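Provided herewith is a single structure, encoded as structure tokens, for subsequent inquiry.
Complex shown without one protein chain; remaining protein chains in place.
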Amino acid sequence: MTTSYRKPAPLQIRLDAVPGSVPRARTALAGYAREVGAPADDVELAVAEATSNAILHAFTSREPGNLDLRAEIAGGELQVTVADDGDGMRPHPQGGGLGLGLALIGQMTTSLTIKRPAGGGTEVRMMFPIAEGSSG
Amino acid sequence: MTTSYRKPAPLQIRLDAVPGSVPRARTALAGYAREVGAPADDVELAVAEATSNAILHAFTSREPGNLDLRAEIAGGELQVTVADDGDGMRPHPQGGGLGLGLALIGQMTTSLTIKRPAGGGTEVRMMFPIAEGSSG
Amino acid sequence: MSEPAATGLSASAERATTPAGAAAAIVAFEGDLDLATVERFEEALDERGATNLIVDLGGVRFIDSSGIHALVRARAARTASDLGTELVVAPGSAVERVLEMSGLLEELGARADRDSALAALDDRDPPANGRR
Partner (left out) sequence: MSEPAATGLSASAERATTPAGAAAAIVAFEGDLDLATVERFEEALDERGATNLIVDLGGVRFIDSSGIHALVRARAARTASDLGTELVVAPGSAVERVLEMSGLLEELGARADRDSALAALDDRDPPANGRR
């Protein structure tokens, strides 16, 4: 594990809202989590869930848009934001989901916030603990 | 609709985490929403979803506990908090849900936050817009 | 705080005949359909083994996902047993709004009134009644 003495720079990534972006998003964010001493497996899974939700549910009425991911240290925790410019959060019961995604994220995060930005889309903000003695 | 010139006092209610508490919770919070100029139908539905989730999913390993509801004005919006002292958020795929509850809440709120308090249980915080020119 | 609203759910049963002359049971609900009343809702529907059933939610003031789940389950079970089910939802009502928000209004095929629901029951099974 890297030991650094400065607060690491935020990570910012823009990806197309397509299935192939899920592995890119989760591995990048897991790497950042490892660097700052946050639980990388949890971050990887939570990012996979949040990006998959956006890809599957946010663009049902139009062409796939963008996923904007951001990771940074905030209040001594790792804050990961997954934003899409889609239709906004609403139920899609025909999707055949089991309601696993958000519940899994809720289980792994100290806090999960879902926002409806004024400009549309959905922003999911997830907070993860950082181990004592880690950088950040 | 009531027109008041003072910020209304917060509303605080403790209920048993049993099905009979759902109508009590939602009607009380809808009344408060009406008073402060927030969308009462949305608040009633969102409170029904959050309390039902706690009643159905938070106490699978023990006796039903408490639901603590709170409504207040914060940052010019109506903030409604539904807290339970249950097992914490996690998936219950056997429940046969369609994943409607949280998605409905997300659709009606400007922001939805799910927290895992240090003492256990789940806290769901929901923000609703307040119409221009309303009290609060 | 405003006066506490009276909540609860009541069910009443009636009989009717479709335009094509088939018998249909109607169960009409009044009140609120949530976790506190969903058992009563399911019992009222269970008792109707009728080939043709109309679930009339015209008198329902409040519904949430507990009620919607029960509706979806009941309908799926009846469809699996080849029983006809139609739903009446008042246009512009809170029930219509919540079904719409839930993305299920079309799938549940809500009808505006009992006459449309009775006619829809005839449309369901072409070989048996000769209509399309």
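Points to keep in mind about this one:
So that you can tell them apart, the chains are marked A, B and C in the order they are listed, and the count of residues begins at 1 in each.
To be clear about the criterion, a residue touches a chain if its C-beta (ideal position, glycine included) is under 8 Å from a C-beta of that chain, and two chains touch if they have at least 3 such contacts.
Keep in mind the model is a prediction, meaning the values are calculated, not measured.
Every shown chain touched by the omitted chain in the complete complex is listed here: A, B. Among A:Glu49, A:Asp85 or A:Glu123, only A:Glu49 touches the chain that is left out of the view.
Although one chain is hidden here, its contacts on subunit B can still be listed: residues 90-94. If you put the missing chain back, the residues of subunit A touching it would be 11, 19-24, 26-28, 30-32, 34-35, 41, 44-45, 48-49, 51-52, 55-56, 96-98, 100-101, 104, 107-108.
The working rule: only the chains that are shown with their structure count from here on.
A complete topology is adopted by the chain contact network, contact being made between every pair of chains.
The chain with its Cα centre farthest from the Cα centre of subunit A is C.
Located most centrally within the structure is B, per distance between chain CA means and the overall CA mean. Separating the centre of subunit B from that of subunit C, both taken as means of CA atoms, is a distance of 28 Å.
Between the CA-based centres of subunit A and subunit B the separation comes to 24 Å, rounded to the whole angstrom. Among the residues of subunit C, those in touch with two or more other chains are 72, 101-102. Within subunit B, contacts with two or more other chains are made by residues 97-98, 100-101, 104, 107.
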